[in-house]
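Taken from a larger complex, these chains appear in their original positions, while the remainder are omitted.
Labels run A, B and C following the written order; every chain starts at residue 1.
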Amino acid sequence: MEIQKLTYLEVQERIKKTPMAILPMGAVEAHGPHLPVGTDNYLAEGMAKKVAEKLDALLLPTFSYGQVWSLRNVPPSINVSNTHLIGVLTDIGKSLYKAGICYFVIINCHVGNMVAIKEAARKLYDEHRDMKVFYFMYPGTAEIIEEIRESKPMPGGYFHACEIETSYMLYLAPEYVQMDKAVDEFPDLPEDFQYTPTPWDQITDTVVLGSATLATREKGQKIIDKAIDTIVNILKKHTQKKIREVLQ
Amino acid sequence: MEIQKLTYLEVQERIKKTPMAILPMGAVEAHGPHLPVGTDNYLAEGMAKKVAEKLDALLLPTFSYGQVWSLRNVPPSINVSNTHLIGVLTDIGKSLYKAGICYFVIINCHVGNMVAIKEAARKLYDEHRDMKVFYFMYPGTAEIIEEIRESKPMPGGYFHACEIETSYMLYLAPEYVQMDKAVDEFPDLPEDFQYTPTPWDQITDTVVLGSATLATREKGQKIIDKAIDTIVNILKKHTQKKIREVLQ
Amino acid sequence: MEIQKLTYLEVQERIKKTPMAILPMGAVEAHGPHLPVGTDNYLAEGMAKKVAEKLDALLLPTFSYGQVWSLRNVPPSINVSNTHLIGVLTDIGKSLYKAGICYFVIINCHVGNMVAIKEAARKLYDEHRDMKVFYFMYPGTAEIIEEIRESKPMPGGYFHACEIETSYMLYLAPEYVQMDKAVDEFPDLPEDFQYTPTPWDQITDTVVLGSATLATREKGQKIIDKAIDTIVNILKKHTQKKIREVLQ
């Protein structure tokens, strides 16, 4: 299932059976005093593995470097510009197309990546009308989050390393969570926060937007499983469908 | 040591102690019937881990997508163009600089990446004269390879998934090697092979250039350990040296 | 107030008094059988004029060409790529900076432009830390829209040429609305609509997403006036503030 572990001949066989490849995508980014900087990568990997298993799809190696503008001033956040991200993602998509992949699925857990992902997906759409690119970031979870959350949401819906995201980690990568260091922070956002570029180091001391202390594994599991269900349901109908003649 | 597992505060502490970060870099590329397509990534990761341990340096998440022109026609090889690779590597370097890293070390195991790596290193050199970028691809091993190898080298020094590279894998990631499927291939290279663009699917049936069957763990260990020694010796003098005032 | 009508000497005087410039931004885009293709431009212009008046700020000529991916297949929609939009907006911002403008305010009425606008704002932020770029798209109106709307919202919050947008036009540019041609359309969105590139000509026959027939001038006025209040309140504190020495 992990493409990296298979020989090229084994991969080619699998693509003939299930022409779908899944790319986990995250970032290296500050996530508060209790979460590791690889949080988004661990979450993307964790979700992508589960999806790949359920669909017998190929799991690509994680793309661990994302667009991190808001926290770029908090070391060691690593920030890749949209232009370069779009370029690399488009190149990856082209090679997958060439390999016979009909469904290129990006499971992203870092919101800063969405602009680049959508743009790359559109470029690939124009070049390869017979390959579908999907991008998912916790799809179908708005309702269940509302039900489950105990802390009040931040105005504008902003959140980071909070009750929700920490719960995800407690479910998918608990070994890297230090709950004893979890904190709550509900910074007052300046009135123009959404309307002018504002690096987050100007608004937060802890890099936590919300209540990390309220996180639990159970909350994480419920939301993540819902997200995975959503993804799997959408993709299921595509797993064995070839929408074009496979090259090679 | 793995940056991904640490919180941003822990990383900041470590950078103060040892301002060095190590990036393993490989590719997804066909590697014959016996080696996985993640071979270059496993090798880079394996070596980088050992180097990071010896130097107490930070290990960055592997950059798993490289420039794969020569085998781009053999699925599922994934080919990222030099332009985009250079962009992403340069962005990573800039963020590391901002985080106080003085030594950005790229351990690369895919020859196709060298052009992009060198160009990125030069760009970073121009922007941040007080950060050094190192790039290593099995340094200091020419002699020992000559001693150890039993198969004759290919003309022009080309090799791929052969006695040498398979030996590396038997040392660093044996669980993914299927020696029962190992083959030997010494294709006749066309006379103009080095002098005009020639995709390798035109010259090889097995994607092996050399003798995979002669590979052993011992050979791999000797060469890889020599490479690691070379790297460690060069870097050792730098591990605790700050060549500038650290931001933040 | 309209920069175009003033001589350069008059503009220089005004900038000394109020160093703020307002750019209306829209698109040429299909807007159903009842709204003109310049709808987004008329709305942006209408709002920008009111804001400029209230703040005694300079009104720039409308930038009438936007990023129109979703409806690019419905002529005569005109689609400018993000890359080029970002370039032009950044250039405009640099010249405004040079002219002594401290507050560059973009009033945008086409959602497809937001990616380019934000990216341009970030670029200008990096170059000119002492000029603030604001971008507004009907800010502060979520609640009042919820109160006023009679039609049910589309799933996912999508809307176009509907009760809301048509009401805006009835308030700001009623001379170009043909209510006798207004229609309602609530297309079933495919399950993967948000997760894969989907041009809207695949989902709508009329280019209306919602109920245009329910639009009224009163609804438009309430929402637009709320948006303008929001903008004016945020900007008011800045109108006479110079955050740097004016060149020239």
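The rule is short, and it goes like this: contacts are C-beta pairs under 8 Å (C-beta built on N, C-alpha and C of every residue); 3 or more make two chains touch, one makes a residue touch a chain.
The structure displayed is predicted, hence computed values, not measured ones.
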item: Full count of same-sequence chains in the assembly - 3 placed in this view; value: 6
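To be clear about the criterion, only the chains that are shown with their structure count from here on.
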item: Self-contact between copies chain A and chain B, residue sets same or different by half; value: same
item: Central chain (by mean CA position); value: A
item: Distance between the centres, which are taken as Cα means, of chain C and chain B, whole angstrom; value: 48
item: Contacts with two or more other chains, residues of chain A listed in rising order; value: 83
item: Of all residues in chain A, those that touch chain C in their complex; value: 69, 82-83, 115, 118-119, 121-122, 125, 132-136, 139, 191-192, 194-197, 233-234
item: In the complex, chain A residues that touch chain B; value: 2-9, 11-12, 15, 21, 28, 30-38, 41-42, 58, 60-65, 68, 72-81, 83-85, 87-88, 91-92, 94-96, 98-101, 176, 178, 181, 207, 247-248
